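A single protein chain has been omitted from the complex, and every remaining protein chain is retained in its original position.
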Amino acid sequence: MRTRNPFPKKLDFTGLVELTHGTGGKVMAQLVEQLFAAAFDNRYLSQRNDQAVVEPPVGKLVMTTDGYVVSPIFFAGGNIGSLAVHGTVNDIAMAGARPLYLSSAFILEEGFPLADLKRVVDSMAKAAMQAGVPIVTGDTKVVERGKGDGVFITTTGVGVIPVGVTPPSGDRAKPGDVVLVSGSMGDHGVAILSQREGLSFETTIESDSASLHTLVADMVTVCPDIHVLRDPTRGGLATTLNEIAWQSGVGFKLEERAIPVKPQVAAACELLGIDPLYVANEGKLLAIVAPQDADKVLAAMKANPLGKDSARVGTVIEDENGFVQLETSFGGSRILDWLAGEQLPRIC
Amino acid sequence: MRFIEEFRDGTVARQVASQIVAEARRDRDYKIMEFCGGHTHALCRYGLIELLPKNVEMIHGPGCPVCVLPIGRLDQAIELARQPNVMLCAYGDMMRVPGKDRVSLMRARAQGANVRMVFGANDALKLARANPDKQIVFFAIGFETTTPPTALAVKTAQAEGLENFTVFVNHVLTPSAIEAILGSPEAKEGRIRVDGFVGPGHVSTIIGTQPYERFARDWNKPIAVSGFEPLDLLQSILMIVRQLNEGRHELENQYTRAVNSAGNLKAQRLTEETMELRPSFEWRGLGTLQASALKLRPEFAKWDAEARFTMPYEAVADHKACACGDILKGLKKPTDCKIFATACTPESPIGSCMVSPEGSCAAYYLYGRHRTSPTPEPERRTA
Partner (left out) sequence: MCLALPAKVLQLDGPDLCTVDLGGVRQKVNLGLLDDVKVGDFVIIHVGYALTKMDPIEAEKTLALLRQEGQPVPATA
């Protein structure tokens, strides 16, 4: 039975991250105990081991990993911590899977305020709790000032595909399939941009960052054979569809009028000269389903609060060129090309 | 978005387009150059070209300041960014343009150069105030629309006595580019057929419509100065078709809500006060043009990067196979170029027309590649 308290003085959150916080000694142990473990609080972490022992699930195991380097760290609608949970949960969910466990590795920069770290960790804990997915193991390292941008987080997740569900995959889109999106495009990217130095524009747009596994669960319940599920993160809807077009060897025909975009997102994109279809989303998914399944999947999406603005936006077509075509509101058409990199604001 | 969405009404657009179809005579074709890169962008973004009859052809003009900037000038900017203590501020449009050895500002940044993307001259000024130990150089590009903000920034730097702020001026003039097309040897030989112009809209808010009058008068070309929304463009194209049908060659102003004959006199004065004409300036794709570009006046040498820094200039010729010069003048189409979409693509652009999304070749590549089957001729109204 443990009676000795090795940390007589409580962790002072007004201080800064120092190199000793990463060296494995008592200072680090206190940081882990009084910040990470206290926030994430579950029976796996409370064992204080470097690994978690878990029961293997029944069904196909799914695993994913992501690095989070977002800047600014805090933004309207979330921060790097909540993003680190939602993003990884979503990668699991896009396999049609139920997320089970998360791990998180932190790389902290010397000098990063502990108060900010606490905000990030508390957000992560809240997101994980709301998603019902425990953070069961983790790691902490500290790098010298100037060698890290405040904090980098790497989150790994494992999940299980329920028996009877055929895993969606990017190479399963077939001509005739219907493309659905779960809501408005471009919110996250605009929320981030509005806080970058120099743009000096203000919006009330918040990041849409959210865990989508319950939405996916509702969808696979009515349709265990969804062909493709993907969250259009960096590069937005257009980039994601280009990737899928390439993987599946098909083309797409989208209807511009059908794609939901919030008015302020449209306005902010106009000001910057960028296209909302290429702007990142962190709480939306696209689904490609067989035509006979489209109505019931769309209905299931709309019934979930995370998918209330869901819409049917286009179809998959035969096209050996793999173009993603957009029918404009004028009846003209253009290609949504696969851009080399992110769109940069323009003056011309 | 007030006064934007109304000009994007699809139903009205289709009606105006059908009017163009109805009025375009079948016994001739109409070759109309939209000068401005922003107009090219709008034509493509809204799929307007497909709404036009086949005998109304839009030729994409050289009004893209990114496209016409010579590689040598970009290399000078990159060299500056590599100097110890210099922070080079550039618009997003310039960041990925490849210079010598395929090095862009972005690649130079990865290699250690201090390059910052900014959204306006104001941001560069803010950086200068916040970093007194650094030399902030603002890489100023653009036609007459973007020049007055640069002029204002220089005057602000002067008023505040900012010692660490300079501008690398690359502002160019629109009438000179139009002149280069109309007055080129090929035009004189009758090889360039441009029947009329959709004139630049936002440049004209500054310089007014008056500078274009001589093109309509002396070259017998109808001009319609146009706004940037799709309805503006369609109306301007209709105005030009009508002028050509009626044998007129006048300057018309479609963008009356923002443009008048005289322009913004205060902005013109500011530009005049701070800048003067360069005797000549190299334009990528168009050759060396007289009196076509601006530099800071000697009184403002303290804020002139070319006065503060030693900047050797090395002209870089375009690739032998590049057809941009001819494309910019409307002599060739992008698809006529031997390296279009093969060696020359938006990811690895070889010529100026591919360099920015508004260059002719980039616009063709990005927006039109999928039209492998011929588009049906828009229906003519018989009523």
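By letter and in written order, the chains are A and B; residue numbering begins at 1 in each of them.
One rule holds in what follows: a residue touches a chain if its C-beta (ideal position, glycine included) is under 8 Å from a C-beta of that chain, and two chains touch if they have at least 3 such contacts.
Predicted, not measured: the structure shown is a model, and the values here were computed from it.
From the set B:63, B:196 or B:211, the residue in touch with the chain omitted from the display is B:63, counting the whole complex.
For the chain missing from the display, the contacting residue among A:280, A:326 or A:347 is A:347, taking the whole complex into account.
Only one of the listed residues, B:148, B:285, B:325 or B:349, touches the absent chain: B:148.
Set against the missing chain, the residues A:11, A:267 or A:290 yield one that touches it, A:267.
Although one chain is not displayed, subunit A still touches it through residues 200-204, 263-264, 266-268, 270-271, 273, 346-348. Contact between subunit B and the absent chain runs through residues 1-4, 6-7, 12, 14-19, 36-38, 63-65, 91, 119-123, 142-143, 145-146, 148-149, 152, 156, 200-203, 205-206, 227-228, 231-232, 235, 238, 254, 256-259, 264, 266-267, 270, 358, 383.
One rule holds for everything that comes next: only the chains that are shown with their structure count from here on.
With each centre defined as the average position of its C-alpha atoms, the distance from subunit A to subunit B rounds to 38 Å. Considering their complex, residues 197-200, 263, 266-267, 270, 272-273, 321, 323, 325, 327-335, 337, 340-341, 344-348 of subunit A touch subunit B.
Looking at the complex, you find that subunit B touches subunit A at residues 1, 4, 8, 10, 13-14, 17, 37-38, 44-51, 64-66, 91-93, 95-96, 117-119, 123, 126, 142, 146, 230, 346-347, 356-358, 365-370, 372.
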